[in-house]
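Here's a structure for you.
With one protein chain removed, the remaining protein chains of the complex are shown where they sit.
This part shows chain A:
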């Protein structure tokens, strides 16, 4: 992953299409910044958020050690960022599609393959279900391995205050 900032013009010149999201810097250790995504789940974002127990728990766990554990470790140039900064990070859309295929399609294919093999081998329904569960576990392990090999993390684009209204939208950086 490249370090530091890429200006919008640089991204446009390279024809990159990025999916963007806002994050907050929660800690800096040497050259490594810990980023806390601003919107980590749909829970708490709906109209009933004030009455929702799950959202309250998520808010309570948002700071401190639990928040730190949920944060992501992203290497960036430390002199550009400070703790508390809100920044916009971007992920290439083809990387996103590849990650979706690895994380969802691979375990599913292994799971279905295991179930079909067990069925063709003449196993009963209970044994086919066990084979399917085994295939799912193997597929998830394979997806984790493949995901770690082809990992391409998000890159820092700019400070969130520099451009408003850019959260979560997919747009051409221009």
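By our rule, a contact is a pair of C-beta atoms (placed from the backbone, for glycine too) under 8 Å apart; a residue touches a chain by one contact, two chains touch by 3 or more; residues count from 1.
We adopt the following convention: contacts and distances are computed from a predicted model.
Visitor: For the complex's missing chain, which UniProt name, "ABC transporter ATP-binding protein", "Helicase", "Alanine:cation symporter family protein" or "Ion-translocating oxidoreductase complex subunit A"?
Guide: Options "ABC transporter ATP-binding protein", "Helicase", "Alanine:cation symporter family protein" or "Ion-translocating oxidoreductase complex subunit A" narrow down to "Ion-translocating oxidoreductase complex subunit A" for the missing chain.
Visitor: Which of A:24, A:80, A:144 or A:159 sits in contact with the chain that's absent?
Guide: Within the whole complex, the residue contacting the unshown chain is A:144.
Visitor: Thinking of the whole complex, not just what is shown, which of A:32, A:82 or A:100 touches the missing chain?
Guide: Hidden-chain contact among the options goes to A:100.
Visitor: If you put the missing chain back, which residues of chain A would it touch?
Guide: 19, 21, 37, 39-43, 45, 72, 91, 93, 95-97, 99-105, 107-108, 111-112, 115-116, 119, 125, 128-129, 132, 136, 140, 143-144, 147, 151-154, 168, 170
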